[in-house]
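For this depiction, one protein chain was excluded, whereas all remaining protein chains were kept in their positions.
Our next item is chain A:
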Amino acid sequence: MQSDRGIFSAEHIISLCDLPVGKSAVINSIQAEGMTRRRMMDLGLVPGTRVEALRISPAGDPKAYKIRGTVIAFRREEGSKILVNLKED
């Protein structure tokens, strides 16, 4: 599988909003700034945290994620600012 870190990398970085339902990934970084960033970090979204995409609303947005034992919904607008490391299997 190709990735932006080269063919030898088994991991690649995607936006959380692009994480397919049923897959989990590990937070790489938060691109949001200011209060949105603070809010995300208060919800436990810090680098190294495992996130699972649980389901998608009928309209396609927002998506629900499981983070540290709690289900949290993010719109694409927010999810696009959270980068995650996705391991290929």
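Criterion: a contact is a pair of C-beta atoms (placed from the backbone, for glycine too) under 8 Å apart; a residue touches a chain by one contact, two chains touch by 3 or more; residues count from 1.
Definition applied: contacts and distances are computed from a predicted model.
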> Name the absent chain by its UniProt protein name; which of "Ferrous iron transport protein B", "ABC transporter permease", "(2Fe-2S)-binding protein" or "Pyruvate dehydrogenase E1 component alpha subunit" is it?
Replying inline: "Ferrous iron transport protein B"
>> Can you say which of A:22, A:48 or A:69 touches the chain missing from this structure?
In response: A:69
> What is the set of chain A residues that contact the non-displayed chain in the whole complex?
Replying inline: 35, 38-39, 42-44, 68-70
